[in-house]
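What you see is the complex with one protein chain gone and the rest in place.
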Amino acid sequence: MRVSEKIIEGLLWLSAVITVLVTIGIIWVLLSESIGFFRQVSIVEFLTEKEWTPLFANKKFGIMPLVAGTLLTTLIAIAVALPLGLTIAIYLNEYAHARMRQIVKPLLEVLATIPTVVYGFFALTVVTPFLQQIIPGMAGFNALSAGIVMGIMIIPMISSLSEDAISSVPRSLREAAYGMGSTRLQTSFGVMVPAASSGIIVSVILAISRAVGETMIVAIAAGQQPRLTMNPLVPIETITTYIVQVSMGDVPQGSLEYKTIFAAGITLFIFTFALNNLSFWIKKKYQEKYD
Amino acid sequence: MSKKNDKLEALDLNAYYGDFHALKGINIVMEEKAVTAFIGPSGCGKSTFLRTFNRMNDYIDGFRVDGQILLDGRDIYQKDVRVDELRKEVGMVFQKPNPFPKSIFENVVYGLKIQGIKKKSVLEEAAEQSLRHAALWEEVKDKLDKSALALSGGQQQRLCIARALAISPSVLLMDEPASALDPISTAKIEELIYDLKNDYTIVIVTHNMQQAGRVSDHTAFFYMGELVEYNKTKTMFTSPKEERTQNYITGRFG
């Protein structure tokens, strides 16, 4: 009996340790393959070269165009999701009736459950044709529609995390503001939003991290042309799309082209890792302040 | 009346939560088939002390004891003592009724089932006997397969007593067993304690001085982790030796 207890505890421990092995596995896989890459391509070229053409005859290995594409689509997505998400959070918190909140919140959550490949289809077949009517000369693949649709996808992320942050502001603060005759708008922006700012910042950082790692929307709607540009109307390529592009073709294992996806992968991993840990750090600091 | 055997003993018992010294050099001897009440203000260590007799404190991070707790003359904090065996001998009833979210029957036979007893007739017999012993049988005999959570608070507490009795312990620890109940249910529990003392050694922690007076043979008064006074309940309530005891039972603090 005692022995079986120990065995069970050992198995449970092992399951928990697997999560550590996953992390080690990710870092090991990304590092070992990209070390092979950086033996052949200097890190200076990787960071300063302005073109990324590993699949062409004239190979150039500058990651910047992919980073630019990733940042551009992320920027557009946040530009859509932050104002909308934050307004929704404030509206649901200060203005909407409880009943309305009960109905709207789960409906918004539906946005987060739709598979991203479906959003990609939507961006390509609905949003792009619509935008082309307004902006003549816009390319069929572009960062703008992909970014907008990605923004819609992450609205519920920002709105629900921000709403949690706002509603956890002590009641007394809000009552103090109303007590001095503030309107709901003044209370929201003058008192609630500043008091909940760290929680809102955390939600935005997590949303950025999500957008940076998003793959299918950009792979379908933003194009596959690495380009160092901030023009949202032309085809670009993100880090994630490049990995998909290579995976779809038949690049022989062990070749330099094969290793490029791990070099791209580690770049992506560093970005999201930094963003996630920044959010943990802010969250921890914030909790200490209020406890 | 013949002299009863010593059932439970504490020798120079100290207990700590991390740096906090919760029990300070306790020495006490409790005789079998008697009711001993632990009284004292909140935080005086009486519940902590109660929980050392079945080692329920083992699960609390940073908790440790030194000194000895003897059950029938055997130190229960020795390395070779198996906690599960100890708890078959020393049953416990908690402050708030805590029936498992299962049927009444499953609650009563839980202790037997985890010992590996599967035979239905054995379980059924044990269930009836324990429920009768806990004065609950008549009320629940027709709904043994109903959820225990549907019972009233007082019934739930008697179910928890039946559950403890089912594994036939010789000691019953009760941690303020009636503090969450209404007066009528409390009276029933007290009657029950009075009956159970014929077969079990009972230790009860209580906040309620009248209750201690009504149900117990001996009373121990704890204050700030110390055992201040221990005596026959009658003697203690009529002529306490210590001033602190007197202050407490006359209601000057606590």
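Think of it as A and B in the order they're written, each chain with its own count starting at 1.
Everything that follows uses one rule, which is that contacts are C-beta pairs under 8 Å (C-beta built on N, C-alpha and C of every residue); 3 or more make two chains touch, one makes a residue touch a chain.
Simple rule for what comes next: contacts and distances are computed from a predicted model.
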Answer for the undisplayed chain, UniProt naming, from "Phosphate transport system permease protein PstA", "ATP phosphoribosyltransferase regulatory subunit", "PDR/VanB family oxidoreductase" or "Acyl-CoA dehydrogenase family protein", is "Phosphate transport system permease protein PstA"
Checked against the full complex, the residue among A:Leu124, A:Ala165, A:Val193 or A:Ala222 that touches the missing chain is A:Leu124
Touch with the missing chain holds, among B:Leu149, B:Ala187, B:Met209 or B:Met224, for B:Leu149
Answer key for B:Gly111, B:Gly154, B:Gly225 or B:Pro240 versus the chain not shown reads B:Gly111
The one residue from A:Val104, A:Leu131 or A:Leu233 touching the chain left out of view is A:Val104
Listed in rising order, the chain B residues that touch the chain left out are 54, 56, 59, 61, 83-88, 91-92, 94, 96, 98-102, 110-111, 113-115, 147, 149, 160, 163-164, 167
Omitted-chain footprint on chain A covers residues 1, 4-5, 8-9, 11-13, 15-16, 18-20, 22-23, 25-26, 29-30, 33, 83-84, 87-88, 90-92, 95-96, 104, 106-108, 110-111, 113-118, 120-122, 124-126, 152, 155-156, 183-186, 188, 206, 209, 212-216, 219-220, 240, 243-244, 247-248, 253, 261-262, 265, 268-269, 272-273, 275-277, 280
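Note that only the chains that are shown with their structure count from here on.
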Chain centres from averaged Cα atoms put chain A and chain B apart, in whole Å, by 56
